[in-house]
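Every protein chain but one is kept in place in this view of the complex.
Residue numbering begins at 1 within each chain, and the chains themselves are lettered A and B in the order written.
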Amino acid sequence: MRSKEASKLLEQVREQKPLIHNITNVVVTNFTANGILSMGAAPVMANAVQEAADMASAADALVLNIGTLNDAQIEAMMLAGKAANEKGIPIVLDPVGAGATAYRTETARKLLEQLDITLLRGNAAEVSEIAGLESDIRGVDASGGEKNMEAIASHAAKTLNIAVAVTGAKDAVADNKCLYSINNGHSMLTRITGTGCLASAVIAAFLTVTEKTASGAAAALGYYGIAAERAEGFASMQGPGTFQIELLNALYHVGEMDFKQQLNIEKEILDRGGSTHE
Amino acid sequence: MRSKEASKLLEQVREQKPLIHNITNVVVTNFTANGILSMGAAPVMANAVQEAADMASAADALVLNIGTLNDAQIEAMMLAGKAANEKGIPIVLDPVGAGATAYRTETARKLLEQLDITLLRGNAAEVSEIAGLESDIRGVDASGGEKNMEAIASHAAKTLNIAVAVTGAKDAVADNKCLYSINNGHSMLTRITGTGCLASAVIAAFLTVTEKTASGAAAALGYYGIAAERAEGFASMQGPGTFQIELLNALYHVGEMDFKQQLNIEKEILDRGGSTHE
Partner (left out) sequence: MRSKEASKLLEQVREQKPLIHNITNVVVTNFTANGILSMGAAPVMANAVQEAADMASAADALVLNIGTLNDAQIEAMMLAGKAANEKGIPIVLDPVGAGATAYRTETARKLLEQLDITLLRGNAAEVSEIAGLESDIRGVDASGGEKNMEAIASHAAKTLNIAVAVTGAKDAVADNKCLYSINNGHSMLTRITGTGCLASAVIAAFLTVTEKTASGAAAALGYYGIAAERAEGFASMQGPGTFQIELLNALYHVGEMDFKQQLNIEKEILDRGGSTHE
């Protein structure tokens, strides 16, 4: 992916300041809202069934995150999701902890069935669980290397028939046709809570300015990865407390020049018979 | 306003360490509690209907913030509000997102009707919505300049017949008699979440040590604005992550000398026929 194409999307987000409606877990609300503000978009959180649909109708994208579920929140997610589908705005589903309890796995599947989800973003274990990939990719370490993340993303995209982003130290995004390998990022992202949840919100913001879901998500994760690299550059091993703060700073500062110098995304065309490098 | 008068209130807060009971949204709980601690007061959060009244009865001020409402929380707010009124402690209402959904607008109005609210604190759009000012101030950009904020504050104070604080990069506070223009503050306050919510709590703390609501609120916002200026001085464009941390540091450190050097509040006497500068 050319850096210009990716940085143009970020510029558009910053110009349009899209409103991102988050129905998310109580662990990451503050960090998510601050991350969205830092990148130049506008966050709103609203969980009540009485207003979830109204808020989604006023928003430019919706993020559904199941990190601290309860039944009232699931109902609010359904109402907000239907309003979002009606309005035609993108929905990103973040299935936090799918596989850890039946409640989470079943809720994630129900949301995928009953709503028109634009993109699923999870770690390797969560996405594998949702897509029922254990048997297909037996022996694969779900938390494992880049190659596996790419296999999981492309398999899940095929199975679920939506765009899928698998994130970790590095990330992969796939739809039915393409696979993007995002080689930006930093392992410190795994040492603070909510970095995956924030990645979902950053993707949602990018999807408000492009119809090309997979490439838009890849650009978003490239931006996020560059921000993480910059953050650790400034934090320089002071620790995860400082890294968290520097990540917010970096989301605010990263721009065209950083994309030009650092963006590292590979694109592969997928076809039925196999795959071809572009 | 003389800096000595304002800094004296902060000193009294730090001596008396008033307990501020917050029924607030899940996005800002941590930041609000840390901000209250940093300034020298004591925070408590308690949302359950089973204990909301008990906690308000033990507190020195109550903050009601509708940022992530649900029906149980509204019931808790009513119970806590009635207990606060009975005890005679100040209540600050923060109508986060009023106007964004009917649920929020109606809840804010219901709280204003059924409780004796001491002060309403919101941004220009929220306060305009609550006070029904759209038709009165047609053509006014709700997010706009200082002049509009002052007009909104004084109109809303007249309409609602309570003290009103309108905050943004700069702030205005009005009651039926006076209008205060607070020229302290920094635009970085709009780049992190919860700075308005924390402003409400800071005002509540100041109102525990004075009966003069409007001037007490103006002093509180002067202090908060000075802290923001100091914070950005230290953060020096590192970004919103660092600014958030430096704001907590500044709330802890700002004292008499800072008030003397930086406080910039203008007071105007309002009367029926017009307004006179004092």
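Following the convention adopted for this analysis, a contact is a pair of C-beta atoms (placed from the backbone, for glycine too) under 8 Å apart; a residue touches a chain by one contact, two chains touch by 3 or more.
Quick caveat, the model's predicted, so the values are computed rather than measured.
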Full-complex contact with the absent chain, from A:62, A:111, A:182 or A:245: A:245
Selected residue (touches chain absent from view) among B:13, B:117, B:130 or B:245: B:245
Chain A residues that touch the omitted chain in the full complex: 25-31, 67-71, 97, 100-104, 191-194, 238-242, 244-245
In chain B, positions touching the absent partner: 26, 29-30, 33-34, 37-38, 43-48, 50-51, 54-55, 58, 72, 244-250, 252-253
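We take it that only the chains that are shown with their structure count from here on.
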Rotation in the CA alignment of chain A with chain B, degrees, nearest 5: 120
